[in-house]
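What follows is a single structure, written as structure tokens, with notes after it.
Every protein chain but one is kept in place in this view of the complex.
Right after this comes subunit A.
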Amino acid sequence: MDYLLEETVPMADLKKFESKYNDEIQTQGRASSTAQFEYAWCLVRSKYSADIRKGILLLEDLFKNRDESAKQDYLYYLAIGNARIKEYQTSLKYIRALLQIQPGNRQATDLEGVVKKKMERDGLVGMAVVGGATLAFGALVGVGIALAKSK
């Protein structure tokens, strides 16, 4: 399951859907929701967080301003994009919104599990860093006391 957050889009595909999106803006004034969604879907699978953020903006725009029938798609990829840039709370918010539209949607509940596991893992890493710092501080204090005593 973690693969959903780790696989990356082939660069050639990202470029292809980027030019399709840009061409539509140039010729029609704005891109169709299909072209915008395809481009955003590629962007949120990029290895660069700047791309992912851009994809999120495009999906937010689709969600607010475009067809009702595809809202679950936008929410799902908003959740994926946010999870990939470690915005886990925002990701969970979109998963919950998706579950309101489609209660029990298994893709949503699976993703929720992955995101929560990631949060846990990152939380543990955070605690380990804090723990390590505390140890280091303790050691310094110890050295200080020892030095003071030796004088």
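Note that in this section a contact is a pair of C-beta atoms (placed from the backbone, for glycine too) under 8 Å apart; a residue touches a chain by one contact, two chains touch by 3 or more; residues count from 1.
The rule is short, and it goes like this: contacts and distances are computed from a predicted model.
Colleague: Between "Ras-related protein Rab-14", "Exosome complex component RRP40", "G protein gamma domain-containing protein" or "Elongin-C", which matches the UniProt record of the unshown chain?
Modeller: Spelling it out: the chain absent from the display is recorded in UniProt as "Ras-related protein Rab-14".
Colleague: Hey, which subunit A residues sit against the chain that's not shown?
Modeller: Against the missing chain, subunit A presents residues 1, 3-4, 9-10, 13, 17, 34, 37-38, 41-42, 70, 72-73, 76-77, 102, 105-107.
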